[in-house]
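Contents: one structure, followed by commentary.
Shown here: the complex without one of its protein chains, the others still in place.
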Amino acid sequence: MSPIPEISGWWLPLAVLGTSLVPALLIMLLAEHRQGVRTVLNLGAAVVKLALVAYMTWGVAFGNNYELRFGMMPGVDFVLRADAMSMLFAGLSAALWLFTTIYAIGYLEGAPNRSRFFGFFSLCVASTMGIALAGNLVTFLVFYELLTLSTYPLVVHRGTPKSLNAGRTYLRYTIGGGAVLLVGVALFTSLVGDVSFADTGALVSEASYDATLLRVAFWLLIAGLGVKAALVPLHGWLPIAMVAPAPVSALLHAVAVVKAGAFGIVRVVYNVYGVETAQALGVLFPLAVLASITILWGSVRALFQTEIKKRLAYSTISQVSYIALGIALFGPWGSIGGLAHLLHQGLMKITLFFCAGNYAETLGVHDIAELDGAGRRMPVTSAAFTIGAFGMIGVPPLAGFVSKWYLGLGALESGMPWVLGVLVLSSLLNAAYFLPIVHRLWFRPQTAPWPDEHSFGTGETNRWLLIPTIATAVFTVGAGVFANMPYSPLRWAMLVVARVYTQ
Amino acid sequence: MNADRLYAYVGVVLFAMAMYAFLTHTHLLRRLLAFNVMGGGTFLILVGLAQDGRGPDPVPQALVLTGIVVAVSATALAIILLRRWFALSRSTALPEDQS
Amino acid sequence: MIGVVLLVLTVAWPLALATMLATSAVFRGTLQDASWWSWLVTLAPIPALIAALGATQGIRLELPWLLLGSVWEIDPARRALLAAAALVWILAGLHMRTRFVDGTHRTSLQLGWLLAMTGNVAAMLVQDVAGFYTFFALMSFSAYLLVVHTRTDDAFAAGRVYVAMTVFGEVLILSGLLIATRGLSSPLLTDVPVAIATSSHAAIATLCLWMGFGVKTAVVGLHFWLPGAYTHAPPPVAAVLGGAMINAGVLGMLSTLPLGTVSLPTLGAFIIVVGLTGAFGGALVGIMQHASVTVLGYSSISQMGLLMVPIGAALHTPSIAPLAIGAVTLFAVHHGLAKASLFLGVDTARGSDRFSRVLVVSLCALVGASLAGAPFTSGAAAKLVTKYALYDVASVWPWLGTALSLAAAGTTLLVVRALWCLAHETAEGEVVSSWPVGWLMSVGLVVLGVWSLGLPSAAPAWPGAEWLDAVSLMWPIALALVLVGAAAWASSQRLLPLWRVPSGDLLVPLRALWHWVRAQGTGIGRDPSERAKSGASPTLSGAVAAPVIVALQSLRARVRVEHPARADDALRSVAPIVFGVLVVMLLLLFRFGAS
Amino acid sequence: MRRRVARHAVAGVASVAVGIALWQAIGVRSIPTVSLPALVREAMPASGVSHDITAVLLNFRSYDTLLEIAVLLAAAVVALALRDTPRERMPASQPYLILDTFVWRITPLLVLVAAYLLWAGSTRPGGAFQAGSVLAGAAVLLRLSGLAVLSVDDRLASRVVVVFGLSVFLLVAAGTLLAGQPLLAYPPAWAGALILMIEAALTLSIAVVLFSLFDNAPQSRPAAAPAQRGEA
Partner (left out) sequence: MTAVSAGQLLPWLLVAPLAWAVIAVLIESRRGALTIAVHAIGVLLHVALGVALYTSVARSGPAAHALGGWSAPLGIGLRADGLAVTLVLLTAVVSAACAVYVMTTERAAHDADAETPRYFWPLFWLLVTSLNGIWLAGDLFNLYVGLELLGLSAVGLVALGGSETALSSALRYLMAALLGSLAYLLGVALIYAAYGTLALPELAELIAREPLTQLAIALMTIGLCLKTALFPLHGWLPPAHGVALTPVSALLSALVVKGSFYILFRLWFDVAPEAVTPLAAQGLGVLGAGAVLWGGWQALREPKLKMLVAHSTVAQLGYLFLFFPLAVGTGVSAAALATQGMLLHLVAHAFAKSAMFLASGTLIAAAGRGGVADLAGIGRHMPMSLFAFGLAGVSLMGLPPSGGFNAKWLLLQSALASGQWFWLCVLLSGGLLTAGYVFRVFRESFVESKDSQFTPTPRGYDWVALTLAAMAIALGLASQAPLSTMTSGLRVMAGGT
């Protein structure tokens, strides 16, 4: 059945984790000036990890199981396991990590504290990998918290009062969320026991448990995860955390933090409760409402932002909730849309943040108003930004369209046609806050000198910054144009969903 | 009431009184004295109660001897610290007890 | 095989050109300045034209990996529209070529031109929903580059409205498609009407789709973008907007609305009413305009309003759908070519001296006659076919024929007004030095009649003698000419009130309303602190939040205080008390804790 | 002031409560079933000494005593650590005839008493601590009377004496272990001798330590404060 030899691949998840954990420690120990070694370590680890993840994905597609399990404490196992769902997230992280690493190397050229930065950067990805591969709630929690810790030094990296305050806010939210999540996990475990994630839900016979307590546990879990997923009203940290360096923002928004929350919600609904049980418990509808509110609120707030990164941040709040929305739409289509958006949003948002970083690094531009004419000065970056923005709006053939299409189908399928209205409204708002930027880039003449321009020889900006930007933009297009190709995000989401529904 | 029982009761009274003193005095030397009296009370109870109604028992007596050495050591240590403290601060009470 | 290659080239060739152009721009190349390159751009739709003209048997290509699974096909029913679009693009391109070579903002112009063109022709040959939607969007958004080409404030204002409306249209289309095709993962366009027919939300889906495409076809109420865009864009751009891209919208309607599959009487009637409103309203507002391009723009609104009538009728009475579709196709092709020709004429006139201008205006009058439906023109054919198609619904709305005729009168008025404006406009804009080949060819095409392009084979039996019914064709024109005469006389006597409806009609009050709303809602969505900084008056929410914020801040202040932990000191000084209390407590707990 | 009242009130209540609780509990207590005295009597022959308390102290519960000596050492070490450096010698006092004579007469007597107490410990009340205390008392007396007594200070010799008792005790303990016996399990034949040896060593050390605790107690004059170290 499988063309891959059926190896007992317990070491594979470990290796995937190790490829960022070990470099993280090594890099932290590295002296500040050893730039060459650090770069090699960073990129080498990223490439190796990507290869491992690709191999594992291939294996999982053919039904192989890679599992590492040992007793963590009485009654609780530490489980790393690669199933289709985990590869969805692991693939995203591995791929985007490579780009972000390249980007960060360029971004931080000559900046202080690079060893610390890249150390925690790698640690952050290790946590993301752990979140992806976690095979039960407790293991998930382990890496979820590790993520909080490893991102904090990145958020406050600049060490300015502003970033330190942002870090404090960030912590208040995430640590608080972690605590709530802990209670949720503890409550669930005390009700059901330490159960591993299963395709159709770990909760075998919900009838034997107290439905009210199950609901309470569900909402505790969602509340805990909702902080990172930036569900309104738990989203406050995200715009503030924007003071971090651009690669960090990219990482926070596209790959790591918000995605961890969203992915957690996915796990809870599909692999812990099981989507059918969740539907039976009646928790999906409120979740959809919550996600919808978040989508709209984020978009509305984004409209009023004058800083590029802040606008992007609110956009993230809005966009990430598409994932939660897709999950909450009972039925395969909605699920496909939500899961595909997990990947698509990552690609698009990381592109946008790369671009924002490029503007900041090359031109010193931080405010939207300063972008006039940037398209002429930095055409490639601006093109990438345009692609990302259009993708966010959901313009075909970009990735965002594909997600929206399936979300829309899901909305109708699940009997919540009003969700379609939310999608429409959100798209309009997206257009309303993205298109003016695009317009400024391309159609407005430059009116004032750039605030802080750097020259990078012939190219429009540092090559390390440009290449990942182009790559993710190309992927954004590719994920849409070739949505129906095997191993495309969409197809992988379909594969996952095929395993999630029992009927 | 036999002698041993009496020892025990006296021990109780000593202990309670010394405890009162320990808790109310702020002068460290007084406290130390109270501690020693408390210890005495305890030793009385230890020996008296153990022997009450059962005749002489060498074990509690040995325990008390050990206890005395320990108490002496503790007292000596306390006095050393106290004198040093007094030398440095010209105070006989702990900082929080100085009005 | 050649057919498939052509099909691919139709889309890939202009896309490849666009890619080359972008690459050149990034690397600061000079490709966009080259004369030979401008020819390539101009003639980029050639594969499309060849494919459309040559594909008598139809060509089909399945690309399952593309998007959600794509199917490209030129079927006989669409050949005419595709060919017309390709032609319009080529002819307009000939007018644009000088601008390509030495106009301002060459790169973005060429890029927009190529992309919009690709989207336009591809939308006409893609059969799957996602693909169609994709290319439709590509066309719509790229056209923005063309609309704002002059980079004037007016152009930007027009562009903003254009984009806003486009986005609105896009999401409506998306919603409509989603509602229509629920449960279908990668549906084809042909599935849509069928799916709507069985859907319980047929009316909603249809309405969404109609409105979505209605933005592109400037249905009244969704037309706000059109006057501005036509006015402020270069006339050849208006030509492709009004001659080619508009037809993509028409095609969208024809493909997705459940024409013939389900009866939606109310919606059909509504569409007819809206259409007629557009037809007459467009004419009424149009004749009060002062720029030829604007008048022509309103003419488009008016014409498209007319076009809605058979569509609405077909929704109302499914049985007439085949005829109606044929009529609409014919109408669209005719209108596209004629309107493009007129715009190109404007472009030509603007670059001409006074003498040549007379010539230009007279030739334009020929085209205008066709538009007005004068006998022996393609307009007449379109009109008659339309009337024929509506024959079956005459019992429901007996006044429909009259209304259509009256509308023709309106069209005539508009044409006259446009020509009048054109004749009186002072030469402005870029002077076209070369011989206006494109325009002349377009005039030729219109005059020779469009049906030689190959009418839809699915068209109804030809209404033989009826279309020679000159009276029914002529009286509206005559009426219009009388009116024109009267107006001219009144004008010379200064009897005519100087009404001016600003270009953009309803948009003006809407815009005012928007500004008012914005002014009211300035505070919405801002951070409270920012609001406080800006000195805004306290709001209700602020009043509610204030105590909470104060409490939190005082709490924070307490935490922040960095002095020795006094509380612990206090506790330490009462340590004996605490010990005593605890002793008593514990004794009690042990003594009485058992029960 | 309020706090003072509260302190007295609470301390009174607590003390009375403890007292009453103890009083009551003593009144209703039951006689234990286990009788250690009987066990002690049983084991006396093997203890190596004839006095039961000494047997308990240095044989049955010798481990307690070992730790107790460690406690004493701890105090001594702290005293050494905190002792003033350089030490201000106590000024030689004026010679007081009566005092001097008394001291000179009584010191040998005290040493003798100590020796007796030590020896008697195996058969009747007495033992190392009592002996050591007497010795230490003699030393204190000498010091107070201003007579030359070596101070117990940092010198190696002092330290050797301080740990001498514990060292012997430990050596015996280690010896028993190395002999494969339980800790401090004296061979019955040697028990008496070993105990006496330990007691003797302990007496010396206890005396020195007790004296050093007196001798090294910091003076109350701030001038003598050593340089402060470490954390402020």
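For clarity, chains are labelled A, B, C and D in written order, and residue numbers in each chain start from 1.
FYI, a contact is a pair of C-beta atoms (placed from the backbone, for glycine too) under 8 Å apart; a residue touches a chain by one contact, two chains touch by 3 or more.
Values in this document were obtained by computation on a predicted structure and should not be read as measured data.
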item: Neighbouring shown chains of the undisplayed chain, as defined at the top; value: A, B, C, D
item: Given D:9, D:70 or D:112, the one touching the chain that is not displayed; value: D:70
item: Of D:166, D:198 or D:217, the one touching the omitted chain in the full complex; value: D:166
item: Contact residue for the chain not shown (choose from A:26, A:48, A:72 or A:470); value: A:72
item: Residues belonging to subunit B that touch the chain removed from view; value: 8, 15, 22, 28, 31, 35, 38-39, 42, 45-46, 49-50, 52, 54, 59-60, 63, 66-67, 70, 73-74, 77-78, 81-82, 84-85, 88-89, 94-96
item: Hidden partner chain, residues of subunit C it touches; value: 558-559, 561-565, 567-568, 571-572, 575, 578-579, 582-583, 585-587, 589-594
item: Residues of subunit A in contact with the chain not shown; value: 28, 70-76, 78, 112-113, 115-116, 138, 141-143, 145-146, 148-149, 152-153, 156-161, 164, 167-168, 171, 175-176, 178-179, 182-183, 186-187, 189-190
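Criterion: only the chains that are shown with their structure count from here on.
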item: Target subunit D, source subunit A, minimum contact steps; value: 2
item: Chain whose Cα mean lies nearest the overall Cα mean; value: A
item: Inter-centroid spacing, subunit D versus subunit C (mean Cα positions, whole Å); value: 104
item: Subunit B-subunit C separation of Cα centroids, rounded to whole Å; value: 98
item: Where subunit C touches two or more other chains, by residue; value: 573, 576-577, 579-580
item: Junction residues of subunit D, two or more chains touched; value: 7, 10-11, 14-15, 18
item: Touching pairs among all chains present in the structure; value: A-C, B-C, B-D, C-D
item: Subunit D residues within the subunit C interface of the complex; value: 3, 6-7, 10-11, 13-15, 17-18, 21
item: Of all residues in subunit A, those that touch subunit C in their complex; value: 300-301, 303-304, 333, 379-380, 383, 390, 393-397, 401-402, 404-405, 408-409, 411-413, 417, 420, 423-424, 427-428, 431-432, 435, 439, 442-443, 445, 460, 480-485, 490
item: Subunit A partner contacts - residues on subunit C that touch it in the complex; value: 22, 25-26, 64-69, 108, 130, 133-134, 137-138, 141, 148, 151, 156, 159-160, 163-164, 167-168, 170-172, 174-175, 178-179, 181-186, 201, 524-526
